[in-house]
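Apart from one protein chain that is not included, each protein chain of the complex appears where it belongs.
Chains: A and B, in written order; residue numbering restarts at 1 for each.
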Amino acid sequence: MRLSEADSHALSGASPVPDYLHDGTTVMSWLNTRDHKRVGVMFLVSVIVFFFVGGLFALLIRFKLLQPGPFFMDALSYNRMFTLHGVVMIFLFLIPAIPSAFGNFVLPLMLGARDVAFPRLNLFSYYLYLTGAAVALWGMIHGGADTGWTFYTPYSSTTPTQVAPILLGAFILGFSSILTGLNFIVTVHTLRAPGLGWMKMPLFVWSAYATSVIQILATPVLAITLLIVTVERIGGFGLFDPARGGDPVLFQHMFWFYSHPAVYIMILPAMGVISECVCAFSRKNPFGYKAIAFSSLGIAFVGFFTWGHHLFVAGQSVFVGGAFGLLSMFVGIFTAIKVFNWVGTMYRGAISFKTPFAYICGFLYFIVFGGMTGVALATTSLDIHWHDTYFVVAHFHFIMVGASVMAFLAALHYWFPKMFGKVYHEGWGLVAASLIILGFNATFIPQFLLGNFGMPRRYYQYPEHFQALNVASTAGATLLGFGFLLIVIYLGIALKWGSRSTESNPWGSKGFEWLTASPPPTHNFDEIPTITQMPHDYRTHEPSGVIRVA
Amino acid sequence: MNELLRRLLFLPEQASTFARDVDNLHYFVILTTFVMSTAVGLTAIFFFIRYRRRSETQTTPHIEPKAWMEALFVGVPLIIFTAWFFLGYREFVRQYTPPIDSMDVYVMGKKWMWKFAYPDGPNSINVLRVPAGQNVRLLMTSRDVIHSFYVPEFRVKMDVLPGRYTQLWFNATTPGRYQIFCAEYCGAGHSIMRGEVIVLKPQEYEDWYSSQKRGLADRQDGQPTALDFAPPLGNLVDQGKRVAADQGCLKCHTTDGTRHIGPTWLDLYGRREKLSDGSVVVVDEAYMTESMMEPAAKIVEGFQPVMPSFQGKMTAPETAAVVEFIKSLQSDAVRTGPSEGPAYAPIRGR
Partner (left out) sequence: MSHEAEAGLPPGILGHHFSSLARQNEAARLGMWLFLATEILLFAGLFTGYAVYRFQFPEAFAECSRHLELTLGTVNTVVLITSSLTVALAIHFARTNRPRAAAACLVITILFALAFLGIKAVEYTAHFHEKSLPGKYYAFEEVKIPGAAMFFSLYFLMTGLHALHVIAGMIVLGFNCWHTLHGRYSSRYYTGLELGGMYWHLVDMVWIFLYPLLYLI
């Protein structure tokens, strides 16, 4: 087929195969596409839109917290605001952000495949995402829930606000995430290029694989839990209702059985991005390839046995608390292995300080600090003071924003030329990166201190001695907001008016996704490459040195 | 040293026997965290300066970690984290095991207030009095949703669950007043579900406790007590005032005309309220009773349907008393606004 196509091009003298962006430009050609790259781009646009929606909620919350008393909005609006902030950021941004957007785009490219295993299912997963988002949005507009994104019973089964559509939205989004995970696992198993053994796979693929395992094993449990809460609200089934003999803490167990591993759904792909970027910008092979690869699987495995550390003060026994505390330490160790190996990768490399590298530096600092405060929270007795205070809020924002969003931004800048064939303005990139890293610290370090000081989370009003730190945090959040806005502006300009990248591999990266043109042609490769070397092998500098076209 | 670190980290005062030990562990944990993250950051910066890219086609050697490095990468965090865990767990077991000689206080959380009851009689709302230097065990349960009892100065916290009891103990060292927070999100009034622990010197506590037992409790700090322990009450209005405080009505409804989570009760009786569906209702006995039993049925415009139902939680006389209390709350202010046609004329008193 390709031969005849090439022949026809040769005969007509037309340009070679168009890239995926120009292969059909109608709206339908996007909406009905089976191309993993287009699905990835559609996911990318959607998650960025929802990131700004969630961010707007965050800014409104921070604005209210400038004053200790009632101010700007009433208690119920405030409660809805933080619920929606959590729901949007977690289910509509963080969970699909890196796997569904960048994973969809680069995973088949890295494997030397022409598409994911089930392209139609992939598109269906995107439509499920849109449906889930629409249902959740409908609920937000028609009242919104005020339960917090954790939906703790019996509050969530009794509050008169619109919880059911939000639950249903999260339920549907869960299935979107399951299908993406399923697709990735099958793709990795069956569509690796010749010569690409498991131990040659790029580290991003390893982390995406580990993420997919979690998505498949944990998400159904969330789905059934949310379903039970829904029937509880609608039909009064009473499974989590103490008045009917139900156990509200059972909900917390089932919820965290998903939601703790879900944290790793958000962070593991970020770790994969960092593994790629550290190598590319240090021009170095990954230090401890096996250690990084297997620690991803280790995190995915141990992540399933730590949920109880969310319930240290929920009345579980001392022994259970201890067991979960100890198991939680292991997740920290796997993360530490990765961090040391990333730093090791820089050793004797050739480091170039481009925007993605700035985010890597931010990421490394935030994940060590955020990760270690996480382990500190799992240190049973300290959790008693910190549980449900701003310390917890600051900790998980260090991981979710400090690590995941930094990695998302690193990926956005690193793969921007790959996806669109354009270059962005490096100077503005560095300005935005420093704004964001600075603003981030200014937002969340005061929140650590607020937690120490004893301010519980989800507080609409607070005693006056907490005000100074809250004002500092709000100031930081404003800075952070400007940083994100700046990125949208200069990337938008690059997309519309930016110069076309002259080379198809502007970073000189030896990741496998750069083996094809940028932007890639519709079916990625004219000929499936045969892989002969490890990814990121910079012993030679010929751009195609790792590949031998069969 | 302790004081310096405590202030640097914004930790509250240390007012219980746990506080000092928990804080020491806290300092150790936070300091190791700082050292580790700074070490990683500095190493990265050093590598960046030392190994800057010198040409665009620079090649680099292939380096694999040696076995001892991998061992170090696993070993160092393993040792640190296990140390944290064992230090923390020892303290955790201590916090979870109330001593046998503890004095018991029963705690009930409900939207959005705390009730405390001592085994042989006295009880109070939102104010817990305990003697200094005495082990106190709280036996806690909730009437509606999950709450969490939290006193930052004592470094103690425990969820308060409906349908079961949880316990928590502490030994307060310094007399003084300490704020109680609800740390588990419980709805519109979550952030105002606060109370106070008053730690008294043992002798003062004895005095207070015996005076409570003599039944002078409620006069002393203006805190109404539950009906069961109160002496026979005078008129319905006074009774209603007590019930309203007791049931937590006043957490959301003010009696001085200011707007809060719910409509104010001042001049409520006889007022024409516009409802969220656009219709108008005159507040009479029937509407007030309905609103207590089925709050979501008719919501006043501009307010949210967050009020819990009091069906089965208040007896008929209690309901009547609250209605009478609301009726008594009439200001003498001249009614403003356009005059409207004759409505039901409010009847004062009975």
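Heads up, the rule we're going with is that a contact is a pair of C-beta atoms (placed from the backbone, for glycine too) under 8 Å apart; a residue touches a chain by one contact, two chains touch by 3 or more.
Fair warning: this is a prediction, and the values are worked out from it, not measured in the lab.
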Neighbouring displayed chains - absent chain, whole complex: A
Candidate in contact with the missing chain, chosen from A:60, A:95 or A:113: A:113
Touching the absent chain when the full complex is considered, from A:70, A:160 or A:238: A:238
Residue of A:128, A:166 or A:191 in touch with the missing chain, whole complex considered: A:191
Chain A, residues in touch with the chain not shown (by the definition above): 1, 108, 113-115, 117-119, 121, 178, 182-183, 185-187, 189-191, 216-217, 219-221, 223-225, 227-228, 231-232, 235-239, 241, 244-247, 250, 254, 523, 528
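The rule is short, and it goes like this: only the chains that are shown with their structure count from here on.
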Chain A and chain B: spacing of chain centres that average the CA atoms, whole Å: 34
Contacting residues of chain B [partner chain A, same complex]: 9-12, 22, 25-26, 29-30, 32-33, 36-37, 40-41, 43-45, 47-48, 51-54, 56-65, 69-70, 72-74, 76-78, 81-82, 84-85, 87-97, 144-146, 148, 150, 152-153, 155-159, 161-164, 166, 179, 181-192, 261, 296, 304-306, 308
Residue ranges of chain A in contact with chain B within the complex: 74-76, 79, 146-148, 152, 154-155, 158-161, 242-243, 247-249, 282-285, 287-289, 291, 312-315, 318, 321-322, 325-326, 329, 332-333, 336-337, 339-341, 343-344, 346-353, 361, 364-365, 368-369, 372-373, 375-376, 378-382, 384-385, 387-389, 449-450, 452-454, 456-463, 469, 508, 537-541
